[in-house]
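Contents: one structure, followed by commentary.
The complex is shown incomplete by one protein chain, all other protein chains being positioned as in the whole.
And now, subunit A:
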């Protein structure tokens, strides 16, 4: 009838999935071979694919899979970690509630009653989870973890410039989890080469990522039957088809794109052509021929050497093209045409009414145009000259079997998605209590929003007042203030809310001219110094003192990665507006990474434990403890096979020690991973868990619910 205890059922399901994915996760993970009903075989280490291939029947399992796939849609990575984290969380909750049950529930309560009681309890926990996910997690990201973040951008320039060596480390770690051990180094190097070959300037890389993501299928060619090590990058664009006519040409090669047939037809759609005599028919045919000939001659006169056609051209066009030394490629897909247009800025050629000696405006220059033979199949290879930031290059992916080539294709595409996500700022928002007394103030989860609104209504005046007070108090603490300003430059400015909400720390004292639209925000995160300069007058007027706002952002070199130390944001300033709680907006800046190997998890675990000790409410404590412990599950699996100094307990103790003594946390692993990805993953898992916990009963329906007029459907209930 029903599954007793949804938590137990979910735990069972999650544990089964966990055993499968834990064999594929991390650098030691192995491949899975999936067969399709059609008989094709596919190799995969992609958790999402794997879960889908299983075609699970259990309702909770299906729900979990749905959650995973919606997470993947957003971030493109982390399906396996999702499952592992989820099962650890469920296990933790199970253990925690078991303990409580023993102490709380008296013996004589009926089992059924206990079940419902449990459900109520889970509902609370579920709510606590959501509250945690919505309000507390962001706080930790912003206030605690951010000081450990590294960046993939080079520290030498102001602009966001991808650092080659960090990118290599990032990609290597990514491919470690995505492709077989045999090939991950090779593939990650290939990807890195490709990336840096395609990017014209190192700035505005997002554009390039977007383009590559959109046209990924057009930008790679799969060749089956060759060893993987034969894969390579070719300059220019490779079209997945052969020339209809190929005329070798050197030097100045001009290209036009046509979207219709060049040869005029007897009648166009919706018209009628009346033939009255044989002579008329022959004359019309002759005219058509002459007209085609003229157009092709005209193109030749304009130095056009290549004709790219969206449609199939009649034989006559092909014939004249060959006569005039024009190569022709027909039947391009719309994606290929639009890719070429994006790269070269070329618009389709419009057939001229009269073929005068005017220049054809819609032509582009090519560096070369030649056939490319890969495993006895011929492709068109074009040396497009780019007018955008993307310098066209194609990846030739070789592999002994189709399944492997597909896996590598997927992994490369995923890597682009991941990098693209990494280059975006991720907004964080959380409630913070302006508990002014102590530096280690724990944020209170704000439970009564009404109260806050009320406070805000009356807030404006008091802000001013309290603010003034702050200034006075702070006059002799200028050093601290300066730090805040610098830190501030690292943040995204909390948007419009700041005008109404009460800023509680110095870093949130936003000058009026900067709470503006997204544009300013972007500019902010791109160019740090200039924004800091903007503040200068304001600071001077308010503080009438030291306003040296040189970029004192502390930079520390960690091997070749930049360490951005954002110290004690907002915490040190004793603002005198007591009992004011406010809404903070911040962000994980673009390009933030952490070393792989469970660094993120151990860090968050550490801060959560610290936090849990201070929590007053039992649910909060439970939730924080459970999450903190579940997080350790991931590094435990990653270090499963390691021994001695590199075993998990050793790493764990070393990291905690470093954190307690405020030393830099050193990682034994060289790879890097995106912080935003990890953060999103944790969010999704918590949401999924909360969803699972709110279900109290799973009812199996034998058949589809029938429509209302079916009388006999009732009796089975």
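Definition applied: a contact is a pair of C-beta atoms (placed from the backbone, for glycine too) under 8 Å apart; a residue touches a chain by one contact, two chains touch by 3 or more; residues count from 1.
Everything below uses one rule, namely that contacts and distances are computed from a predicted model.
*Asks:* Can you work out the missing subunit's protein name as recorded in UniProt? Choose among "phosphoglycerate mutase (2,3-diphosphoglycerate-dependent)", "Nicolin 1, tubulin polyglutamylase complex subunit", "Molecular chaperone MKKS" or "NADH dehydrogenase [ubiquinone] 1 alpha subcomplex subunit 1".
*Replies:* Per the UniProt record, the undisplayed chain of the complex is "Molecular chaperone MKKS".
*Asks:* Of the residues listed, A:23, A:69 or A:333, which one is in contact with the missing chain?
*Replies:* If we include the chain that is not displayed, A:23 is the one touching it.
*Asks:* Kindly state which of the options A:55, A:73 or A:643 is in contact with the chain not pictured.
*Replies:* Residue touching the absent chain, from the options given: A:55.
*Asks:* Which is it among A:225, A:301, A:325 or A:664 that touches the chain not included here?
*Replies:* Residue touching the chain left out of view: A:225.
*Asks:* Looking beyond the chains shown, say which of A:385, A:401 or A:609 touches the absent one.
*Replies:* Considering the complete complex, A:401 is the one touching the chain left out.
*Asks:* In the full complex, which residues of subunit A touch the absent chain?
*Replies:* For subunit A, the residues touching the absent chain are 20, 23-24, 28-37, 39, 41, 43, 50, 53-57, 180-182, 224-230, 265-278, 281-282, 285, 314-315, 375-376, 399-404, 641.
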